[in-house]
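Heads up, the thing below is written out as structure tokens.
What you see is the complex with one protein chain gone and the rest in place.
First chain written, first letter: the chains are A and B, and each begins at residue 1.
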Amino acid sequence: MPEQTPLLRVEALELHYGAVQALKGVSLQVHAGEVVTIIGGNGAGKSTLMKAISGLEPTAAGRIEFLGQDITRMPGHLRVPFGIAQSPEGRQVFADQSVHDNLLLGAYHRKDGSAAIAADVEQQFNTFPRLRERRAQMAGTMSGGEQQMLAIARALMSRPKLLLLDEPSLGLAPLIVKEIFAIVRQLKAQGVTILLVEQMANQALAVADRAYVLETGHFTLQGAAADLRRDPKVRAAYLGAHA
Amino acid sequence: MLDSILQAVFSGLALGSIYALVAVGFNITFNTTKTLNFGQGEFLVAGAFVAVSALLLLAGKNITDSLLPADVSLWRYVLSLVGTMAVLALLGLLLYYAAVRPFVGRGGMAWVMSTIGFGIIIQNTALAIWGPAPLVMPSPLGSEVLRIGNAGVLPQEVLVLVCSVAVLLALDYVMRHTRIGKAVRAVAQSGSAATLMGINVTAIVVLAFVISSSLAGLAGLLIAPITTASVFMGMTLALKAFSSAILGGLTSPRGCMLGGFVLGLIEALVGLWQAEMREISIFLLIIVVLVVRPQGLLGQKIVEKV
């Protein structure tokens, strides 16, 4: 198969939080149509990487390329019309605004008119019928799972070329986590390119094509998701080496 | 007796609407940046003086002359209002870049003092240009007292109330129903989440300061005909507006509006009973509010994460 230009390419990325080096030279690629997952324990640097890709944190060294263009210095709010959208860690829905308004905010940067945006809102309600029921409800009063669906729908409202999902399972009950991952499968079937960061390694590896394992700021393992699922080193990365 | 109460209620509401305007200005910048302009009083004063100067210029006079009632036609008043708000908007821009942006997020409340410093500079510049004498701005609606029942009400008070309420309603509508209003509220919730929507947070913040300063200028222009406006009235007015925000809830726009009207009423009614206690009672009330319910009537408690 010929090598196509990856949609997203990160090269040797480094990032500091004060005295800590949170990312110590991270390189990865995402191709259009793929679902790639980054798994790792807490404090590994997963969310930091997502923030760097979305432009929320400045990087110290390395490169981020999207659609072949260097976006390392591009301000965060300009990356959205460029095609990168994120459902952030902790969901961060706009709690004092309605579900509908949250979705409209997802489409903030779009210039293609209110009719097109309204049509997309309807499409999101079709994917997430629970949100349609609650369209006028204040986002802050919804359950964690509903907020997570809203965060994903809101990100999709910007018609992104790449969807970043930061720990969608965080703080959610196991049954709800199953629902969320079913949604991720559905989006994958629709052809959405996804970069998924997760602590729940099993579910993430079940839905992804390829995976990277992040430990204290650098990747220790990478490969096809199916291979990593069977690899005992993954469990060791979370629960420590066996006695 | 009832008449004087009615009169007090009316002037209290009129004055309160001014506090509401300035308080909402505080709310907009505080929500988006966790800062506010402690020199807002001086902006209010500047608004009054710029308005007077505009009127004088429109009447073909010098800016250090006095205004006569004949000079202030409704049409000119409106023009000077537009001009004043434009000048104050620019001042707000300057304030943001000079006194707020360098100190945001640095912690240590440096922005409190820098905005006070900026305010002092504005005040003394005004003093240098216009001198310490109180400002005379005749009302465009004349000074004939209107009668509501047996209570006497100045037409300017009516204008103040109508204008302020109109602006407040417009702001409320914009914040809740327009794209830009929702963007401002998004920035207030979470700057990073707003960035993820493609919102330019810096531009929104600048807008917040511009709006806040224009509101202060509008307030100054509206209030000038009914108080003895001098270069020195700024601080007390700003403090009362800030008190309104604390009473109603600094983080809630509607709370700030409510707080303004309530404070104006309390001030007028206490003043009716015991004139000297007027201002002392306000500040004592605020200290009580801060101790008993620091988030105000409509505000939300901020929970700090450890």
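As a working rule, a contact is a pair of C-beta atoms (placed from the backbone, for glycine too) under 8 Å apart; a residue touches a chain by one contact, two chains touch by 3 or more.
The criterion applied here is as follows: contacts and distances are computed from a predicted model.
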- Missing chain's UniProt protein name, "Small ribosomal subunit protein uS19", "Ribosome maturation factor RimM", "FtsW/RodA/SpoVE family cell cycle protein" or "Branched-chain amino acid ABC transporter ATP-binding protein/permease"? "Branched-chain amino acid ABC transporter ATP-binding protein/permease"
- Message: Could you tell me which displayed chains border the chain that was left out of the figure?
- Response: A, B
- Message: Using the touch definition from the top, which of B:Leu57, B:Ala110 or B:Val158 touches the missing chain?
- Response: B:Ala110
- Full-complex contact with the absent chain, from A:Val177, A:Leu196 or A:Leu214: A:Val177
- The one residue from B:Leu36, B:Val153 or B:Leu221 touching the chain left out of view is B:Leu36
- Note on the structure: Per the whole complex, from B:Val72, B:Leu154, B:Val270 or B:Ile286 the residue touching the absent chain is B:Ile286
- Note on the structure: It is residues of subunit B that touch the chain not shown, namely 30, 34-36, 38, 98-99, 102-103, 108-110, 112-114, 116-121, 123-125, 127-128, 235-236, 239, 242-243, 246, 250, 276, 279-280, 283-284, 286-287, 290-291, 294, 303, 306
- Which positions on subunit A touch the chain that was left off? 18-22, 41-43, 143, 167, 169-171, 173-174, 177-178, 199-204, 206, 216, 235, 238-243
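Convention: only the chains that are shown with their structure count from here on.
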- Can you give the whole-Å distance between the Cα centres of subunit A and subunit B? 43
- Query: Given the complex with subunit B, which residues does subunit A contribute to the contact?
  - Reply: 51, 54-56, 75-78, 80-81, 85-86, 88, 92-97, 101, 104-106, 108-109, 154-155, 158
- Contact residues on subunit B for subunit A in the complex? 179, 182-183, 185-186, 189-190, 192-193, 195-201
